[in-house]
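Up next, subunit A:
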Amino acid sequence: MGAGASAGLAGCSQSESTETGSGTTQELPGVAGETLTLTTTTSTYDTGLLDEIHTDFQELYGVTVDAIAQGTGAALETARAGDSDIVMVHARGLEDEFMRNGYGVNRRDLMFNDFVILGPAADPAGIDGLGSATEALATIADAESTFVSRGDNSGTHTKELDLWAAAGTDPAGEWYQETGTGMGEALNIATQQGAYTLSDRGTYISRRAELDIAIRVQGPIEGGPAILANPYGIMAVNPGVHENANYDLAIAYIGWITSPGAQEAISSYQVDDEQLFFPEAVSADPGFQQYVPEGWSSDSDDG
Partner candidate 1 sequence: MTPPLVLELLPALIDLPFRDGYVSSIVWVSLSVSLLAVTLSTLVSIPTAILLGFREFPGRRLLKTLINTGMGFPSVVVGLLVLFVVSNQGPLGSFELIFTRQAMVMSQFVLATPPITAISLAAITGVRQEIRDAARALGGTRLDVALVVLKEARYGIATAILAGFGRAISEVGSVLIVGGNITSASGISRTRTLTTAIQLEARQGQYETALMLGAVLLVLVLTVNAIVVRYGDGGIQR
Partner candidate 2 sequence: MLRARNLAHVYEETTVFEGLSIGVEPGEVLAIIGPSGGGKTTLLELLSLSLPPTAGTVSVGGVDAWAADAASRLALRRQVGMVFQEASLFGATVARNVEYGLRIRRSWRARVRDQLSGLWGATETSPAVRDALAVVGMDDQRDQPAGALSGGEAQRVAFARALAYDASVLLLDEPASDLDPRNTAALEAAIEEAASRGIGVVIATHDMHQARRVADRVGVLLDGQITEIGPPAQVFERPTDERTRRFISGELVY
């Protein structure tokens, strides 16, 4: 499935024609007039990227995209129930499970950004400039410096838990505070308390003017450890599981967003004069692993 196969789709209804101002007819794709329901995470939505690029897609096909920001878990759950047509999250483990269960098809790597570890200028735990995220967290735990966690099973929280596990530490105690809030709110809380926290770079950039905490450990975009990478994937809801999923339009969307034009638009998107997302979809490297659960091979027992 590539970018070019978008319009001529299996099961597509007749194209519709419309008169343009000059009197010539213009063919609109058969999906014109329909609505694509896309579920994604709150941090993705809050960057404003989707509102920026969706206009192009909508005009191209004469359709509407309803972008719904839920938590990572909720976005996948909604897609699993068939209430959305396409899902965009950044939690590879959960995406793999989604595919294994047959709920999602046609996965593509979309883009990536990264996480950063933020903390107060005073840096009580002394982690500033460390090249290892796990070492930084272990140090914070040892020093029992206040750490603010999302605590909500979001993509960010999942990554944070992975890091603690990799650091061999089980965070517990007064210094470890689980807020159960969105990223922006969590940053406010961390600032007020002069605490450390893990944040996606995008939210940090859009909030940094109001914060008293700053980057102590960089992510891979600025030379930090690869473990802090935050890759985004997109999947269409399997029409074999949900007959009324708008598969045609979902594939059109995936085709469009992984096309060079849209990927360029993604890389041009800036907040506070900084690029937020780094496109991954267009590559000479075949990247087979993006289509299947990580580690899958035809020799394995999976699917």
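To be clear about the criterion, contacts are C-beta pairs under 8 Å (C-beta built on N, C-alpha and C of every residue); 3 or more make two chains touch, one makes a residue touch a chain; residues count from 1.
Regarding candidate selection, all candidates are chains of the complex that A comes from, given by their letters.
Small disclaimer: the values here were computed from a predicted structure and weren't measured.
Asker: Taking the stated C-beta criterion, I'd like to know which one of 1 or 2 contacts subunit A in the complex.
Answerer: 1
Asker: Report the residues of subunit A in contact with candidate 1 in the complex, numbered from low to high.
Answerer: By the definition above, subunit A touches candidate 1 via 37, 42, 46, 50-52, 54-55, 58, 64-70, 81-83, 181-185, 187-188, 203, 206-207, 210, 242, 244.
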